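Here's the structure we're looking at; comments come further down.
Heads up, one of the protein chains got dropped from this complex, but the rest are sitting where they should.
What follows is chain A.
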Amino acid sequence: MESLAETPWDVTISGTGLGQSLFALALSRSDKKVLHIDKRPYYGGSEAAFSLQEAQEWADNVNKEPGQSPFEDAEVHSPSDSRLSSSRAYTLSLSPHLIYSRSRLLPTLLSSRVYRQLEFQAVGSWWIFRPSEANSDLYRVPSSREDIFADDFISAKSKRTLMKFLRHIGKPPQETEGQPEEEDLSVPFSEYLGSKFQVPAELHDPLLSLSLSQASAQQTSAEYAVPRIKRHLASIGVFGPGFGSLLAKWGGGAELAQVGCRALAVGGGVYVLNAGIESITNPSNSDNGDDARMQIKLSNGESIRTKFVVGSHWDLPGQAGNDQPSCEKAARSISVVSSSLESLFPITAEGGPLPAAAVVVFPGSCLAQAEDSPPVYLLIHSSETGECPTGQSVVYGSVRLSGPQGYSLVETAVQKLLESVSDAEAKVLWSLRYTQLGRASDVIDGVQALKSSSPTDGTICFPPPSLDHTFDDALLDMVKEAWKTVQGEDAIDEEFMKFEDREGVEDE
């Protein structure tokens, strides 16, 4: 085998996060010579999944090497409890996000044939925390017309306003176009619901939760919330009755990233872990031919030559103009809970699968915060996800607030969740909290975002990962744009991620 230094590489991918790994998948059938490296000893980058011990090591590194990853201030809390299983019985994910059935990711996984290596599960119910005198503090958000009819909490009058709203947003665009007045969506979502549809205030938060907005109903524009609620409703039933979003088993985004890397490995890509980029030297003007390659020094001491280098800000150090990108912050936590939290995962429609995940939203006002403070989201994964042993569950918490206030809100939400389920023994067995840096989810032009973050012709830099709770389709646009850049004149749009099954994989 040729050494790394002797091979004239076409593309060097730095980092194995979701963006880079989907890019690896896109190149897996090209005839490019691809080197894929990661400075870490594991795959997945900022979307990785860990055993307990690996999570501890990850947290230590985040604190030891500030600025080396889009994470800050990580801390593991592990009260001694015999119910905690061995370290490798857990697969805790930095990317527990859900994938809407209408996401373009799914057709991409199908056409690239890698869906066979993944197992998808349903995200079932949306719950909203609402302290009440009634028997439960958790209210199941009606997320389809059938749900609304069946709901015995909402008054008949409110149901009518709700149906009116849903009918309105469910209309195909051409019908709305004919209407004389353009709808004003720049108003806050609460105002939009209240003044236009007379939806009562108590239903604003439940509706907002379907948009997964990380701001309050007052702070979220209708422009942001309405298309996302549409997406939620339009996704239900696509892959089966009663659910509209999915989860990749065994660690969400981490599993997707691994599948991308495997595809490139099968296609002949060379993989080297524990090798990051120390420095990049662009080719001098004198050798500006077709074979001009930049020089890259790797942290393992080797030096390579490559036409393109692809990564994120944290994997491409020393690039002129590659200053720390502007990021927002979210406080997050991962908690292993000693209860299956079974009541959160009811089958949501006859003939539907058993959901493996649920969403629980705590409006800021329910956590003794101001009316317009951001809500806390808890994504609950059951043991069916393969992330924890049977009888336990994993709670992924997040709020768009940084620092101690954010941590404390997430912690309170987890505590309130455990108090509200009918399992007196439910306790947090292990938890990790950290701050994640990322792009606000309303930046949606992936092509533009990629172009503006990539400093030079040969260097392609993915913008920071999205802080959204769903898979961000803009990432696919970025991957496609990067693929087009690397393929040059050979790029044919229709061929992006369209592959035949490889030999030996039988069709059923």
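Everything that follows uses one rule, which is that a residue touches a chain if its C-beta (ideal position, glycine included) is under 8 Å from a C-beta of that chain, and two chains touch if they have at least 3 such contacts; residues count from 1.
Here is the rule we use: contacts and distances are computed from a predicted model.
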Protein name, per the UniProt record, of whichever chain is missing from view ("DNA polymerase alpha/epsilon subunit B-domain-containing protein", "DNA sliding clamp PCNA", "E2 ubiquitin-conjugating enzyme" or "Vacuolar protein sorting-associated protein 21"): "Vacuolar protein sorting-associated protein 21"
Listed residues A:F71, A:F129, A:F165 or A:Y271, member touching the removed chain: A:Y271
Contact residue for the chain not shown (choose from A:L109, A:A358, A:I380 or A:L450): A:L109
From A:D10, A:E57, A:E72 or A:E119, residue that would touch the chain that is not displayed: A:E119
Full-complex contact with the absent chain, from A:F153, A:Y224 or A:F239: A:F239
Those residues of chain A which, in the complete complex, touch the missing chain: 1, 41-43, 86, 88-89, 91, 102, 104, 106-107, 109-111, 115-122, 234, 238-240, 243, 246, 249-250, 255, 258, 261-262, 264-275, 347, 351, 353-356, 383-384, 386, 390, 502, 504-506, 508
